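One protein chain is absent from this view; the other protein chains keep their places.
Labels for the chains are A and B, by order of writing; each one numbers its residues from 1.
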Amino acid sequence: MIERLPLPAPLAALLRRAFFPEGSFRLPLPAQLDRVIIYGGLVAGAVVTPILLVLIVLLVLNVLTAPELVFWLASAVIIGGALGSVLLKNIVHAALSLVMTLLGVAAIFLLLGSEFLALVQVLVYGGGVTVLLLFGLMLTNATDDPIVSDGAQKPFAFLVGIALAGILSVALVDQIWGAPTASTVAFRELGARLYRDFGLPFEIASLVLVIALIGAIAIARRDRPEDTEDTAMGDGA
Amino acid sequence: MAGDIPMENFLVLSAILFGIGFYGVLARRSAILILVSVELMLAAVTINMVAFAAYLDPERFTGLIFAIFVITVAAAEVGRALGIVLRLFRDRQTAMVDEASDLKW
Partner (left out) sequence: MGMEQVWLLPAIPAVLFALMGLFNRLVPRRGDFIVILGMAAVVVLSFLVLLDFQGSFKDGHFAPGDSNFYSFSWVEIDTGVVDDLLLIEFSTFVDGITVLMLAVVSIVTLMVMVYSVGYMHGEVRYGWYFAVLSGFGAAMLMLVVSGNLLLLYLSWEAVGLASYLLIGFYWERQTAAEAAKKAFITTRIGDVGLLIGIILLWRGAGSFDIQEIIHFAEGGGYGETYLTVAMLMLFAGAAGKSAQFPFHVWLPDAMEGPTPVSALIHAATMVVAGVYLVARMMPVFDVALVARDVVLYIGLTTAALGATLGLVTSDIKRVLAYSTVSQLGFMFVALGVGSVTAAMFHLFTHAFFKSLLFLGSGSVIHATEEQVVETLGGLRRKMPATTTLFVIGSLALAGIVPLAGFWSKDEILLVLQDGAGFGPFVILAATAALTAIYTTRLVLLTFFGEPKDQAAYDHAHESPAVMILPMALLALLAVIAGFVALDPVGKALGFTGGIGEVVFTQGHEGHAFKLDPTIAIGATLSALAGIVIGFIYWSGAAERAVRARQWSPEFHDLLVNRYYIDHLYQFVIDKVVLGLATVVAYFDRWVVNETGVDGSAQGISFAGYRLKFFQTGRIPNYALAMAIGVVVLALVAIGRT
């Protein structure tokens, strides 16, 4: 697989040895994902490494503190991933780019002292939601033709996006917050507050989840076999 | 942990993320990618709330609780939205929102 990539031969060999060493266990993944993984790793490395280097230099020079380093790194990952997921032409690439953003957000949560939330973020988003999205892609893009061209209103969307980000930034920064400092929330406290004060909303949220899943099944399922056949024939014509 | 970093940094980060997500929602054609962009916006909101909770409301951290609910509801929303997308795809052989333009005269 790696041989078919448009890479210089020595580099390809190096990568093959790095990613898929001889006789090692091969994950039962589709071969196409190799390309994704390799390119993804390359891109991520290419983006993150220089930033990381710059930041480390700054840290060493005592311009930045460690938390600040983490913040800027995570911000770079978040913004980069976000841009990737809204700009990339390939649907699968865009969806995977989301994972990057979400992991960066998890880092931000850690930085803000919410370990629990960071865990949830990784588990629910990085795992569940992303896999769900990829399933959706798989099921809806039956053809191998990744039509991801953007809509005709892209320029307007660009303006609106910029304007909204600008306005929100201005509004948020303009406000006088009184320079507070962040504090950490302990797991125990969080649990107590969540189940004691927000017990009913918590239950309702679980109900919402169940209803949403049942609803999703109800919407997506085939009505009746005979109907589906008729519909399929009709649609095919 | 984040004691030294001004809160505004997080806020601006969330604002930019929100803007990008909004752009994605408006610009993309594929329903799945719109969903991805919505997730970006939700992530931005979550950052915002957690930042406020950590900086301004450390005793009660209501924002944090709400972030948990946001994540929960977002998961539910993705599941249901994918159901709709699948339905759309099965009925119309497309997942492009601008091809489903029946909502007019």
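The working rule: a residue touches a chain if its C-beta (ideal position, glycine included) is under 8 Å from a C-beta of that chain, and two chains touch if they have at least 3 such contacts.
These numbers come from a predicted model, not from an experiment.
Among the residues B:I5, B:V25 or B:A95, only B:V25 touches the chain that is left out of the figure. Here the missing chain is touched by one residue of A:L55, A:V92 or A:A157, and it is A:A157. Seen from subunit B, the chain kept out of the figure touches residues 22, 25-26, 29, 97-98, 100-105. Residues of subunit A in touch with the missing chain: 151, 153, 156-157, 160, 163-164, 167-168, 170-171, 174.
Everything that follows uses one rule, which is that only the chains that are shown with their structure count from here on.
In terms of their C-alpha centroids, the spacing between subunit A and subunit B amounts to 11 Å. For subunit B in complex with subunit A, the touching residues are 1-33, 35-37, 39-40, 43, 46-47, 50-51, 53-56, 58, 60-61, 64-65, 67-69, 71-80, 82-87, 89-93, 95-96, 98.
Of all residues in subunit A, those touching subunit B in their complex are 65, 67-68, 71, 75, 78-79, 82-83, 85-86, 91, 94-95, 98, 101-102, 105, 108-114, 117, 120-121, 124-125, 128-129, 132-133, 135-137, 139-141, 147-154, 156-158, 160-162, 164-166, 168-169, 172-173, 177, 179-185, 189-190, 193-194, 197-198, 201, 205-206, 208-209, 211-213, 215-220, 222, 231, 235.
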